[in-house]
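Every protein chain of the complex appears in place save one, which is left out.
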Amino acid sequence: MITLSYFLTFSSLWVLTALFDSALYHYSIWEGLKYLLFNEISMDMVYLISGLLIGLAFCIVTDIRLYRNKKKGNQAKGNKN
Amino acid sequence: MLKENISLTQLEALLLNFLLGSAIVIGIGTDAKNDAWIAILIATLIGGGTILFYWFLMNRLPGKTLYELLEFCFGRKFAILLSHGYIVYFLYNSGRVIRDFGELMASALMPNTPIEIISLTICFVIGYILYLGLEVLARTSEIFTPYLFGFIFLLTIFLLVSGQIEMTRLLPVLGEGFKPILKSLFPGLLTFPFGELIVFTVIFLNVTDTKKGQKASLIGVGVASFLLIFSSILMIVTLGVDGILRSNFPLLSTAREVAIGNFIERIDAIVVFIMMLGILVKGSVFLYGALKGLEYIYKKPFRYFSIPFAMLVAFYSVLISVNFADHLQEGLKLVPYFLHLPFQFGIPAVMLVILLWKQRKGKKNKTGWNYGSNQKAKKNPGT
Partner (left out) sequence: MYNRKCGLAAAFLSVFLLTGCWDQRELSTISVVTGMAVDKGEKGKYILTIEAVNAQELNNRTASGFAPSTVYGLEGDSLEGLAQKMNVAFSRNLIYSHMKTLIISEKVAKKGMLDFLDFLERDREIRDDFNILIARGVKASDILRVTYQFQKSSPLKLHAQLDSMVKNWGGDPDVRLNDMIEALTSTGREPVMAAVTIKGNPKKGKSIENMQKVTPDAIVTLDSMAIFKAQKLKGFLNLNDTRNYIWIEDKLRRTSLTVPCKKNHYFDARVYDNGTKVEGYLDNGKARITVRVRTEAYLNGTQCAADLVKVEVYKKYEDLLEKTIKKNLLNTITKVQKQYGLDIFGFGEKVRQQDYQDYKKVENNWEYYFKNAEINVNVTARLRRSGIRTKSYLTNIKK
């Protein structure tokens, strides 16, 4: 669930930023989406992407843990969360 | 999951730092030139009204967050959609705030350090703070607020002593009449920083004493506005209008003017502290607002979301704009109209109408909608 929300929010923000950029620079939204992620020349994007990946890893780990807890909880019929 | 409580002083500290936040970094009301302080003064009244409006809204259904209010008004499906909008809006704002800080660091203090690293580090801190919860954030801002006052006081003293202040720069008062003031009020000052208080609708229910909460938040807004007016006057009398209009970070330029006897000079660090505190709190509060929304949609404790979404904010804080001009123009031309106005005033106003209508209907029909008991029964809102 958290991973899903992560991707969903990521893409929403992507669209929003691309919309604003396309309004300012007068190009179409598709170009905006493309430029935003693939035409960025900054070399230090590596740091950000690694940050994103860390976030993603967090999401996945939490999701797996929640899933396991849920399973365990169901088995023991206790309450979780 | 326990309900988190914050005290009234903590709420005030949060409000204060939130309002100072990026407003003090880039300076507000500059359209009004040397009457900026008058514009802020008027905006303060509007700001007070805004926060009372939000309180009024939240008091319709006590103990619920903005998102649950949305559900009450529009039904869960539509509420999820709107909540998603709010989440994106809050995250976007959080990113903007952090970008402000990154720009400040990158252009004025550490030009060789990549802005990505600055964003990333501050987002890690924010993520960690929120992982620990709202209480930690509230306490952090409570602890640092006295330093904020101390540093502003010091800055004032230093400026006075170093003889850079010329009160005549405030003249002529209202030379162009009220027109420029109105221009700077709408939508500039109305939406930024005062309208952004919408995010506090997520926090109000955590205040221990809801009755006194209104008064406390008014005090918070008042003190923050006083500091904003004060800093605005300080900037005008030291830099002059032209100087302010030409500087990216007026308060920083102001601090750079300080030079006392070849001994006390280069006190930029003081100003950077003030700004950093404001940015930290503002970024965190926005992120918290978004996290609560996620909690509402996905029904998972918000802590789980904190680190990943902090990273997301870091990522978009850099991607938001290509350069500084882009950043400013977006902030002046697009964001107020397309994001601030609908999310700060549009949706809440619609919500208020629906709420009042529904409640009146509920009262007339005397059906099962008893909000008071409903709230008591449901002690842990959120999850």
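Each chain gets a letter, A and B, in the order it is written, and its residues are counted from 1.
Following the convention adopted for this analysis, a residue touches a chain if its C-beta (ideal position, glycine included) is under 8 Å from a C-beta of that chain, and two chains touch if they have at least 3 such contacts.
Every value quoted in this text rests on a predicted model; they were computed, and no experiment measured them.
Counting contacts over the entire complex, the absent chain touches B. Across the entire complex, the residue among B:Arg256, B:His327 or B:His340 in touch with the chain not shown is B:Arg256.
Among B:Pro62, B:Pro187, B:Gly240 or B:Pro342, the one in contact with the hidden chain is B:Gly240.
Residue-level contact of chain B with the missing chain is found at 107-114, 117, 121, 124, 168, 171-172, 175, 239-240, 242-243, 246, 256-257, 259, 265-266.
The rule we apply is simple: only the chains that are shown with their structure count from here on.
Inter-chain centre distance (chain A to chain B, centres taken as mean C-alpha positions): 24 Å.
Those residues of chain A lying in contact with chain B across their complex are 1-2, 5-6, 8-10, 12-13, 16-17, 20-21, 23-24, 36-37, 40, 42, 44-45, 47-49, 51-52, 54-56, 58-59, 62, 66, 81. For chain B in complex with chain A, the residues that touch the partner chain are 1, 84, 87-88, 91-92, 95, 114-117, 119-120, 123, 294, 297-298, 300-301, 304-305, 307-312, 314-316, 318-322, 326, 329-330, 333-335, 338, 383.
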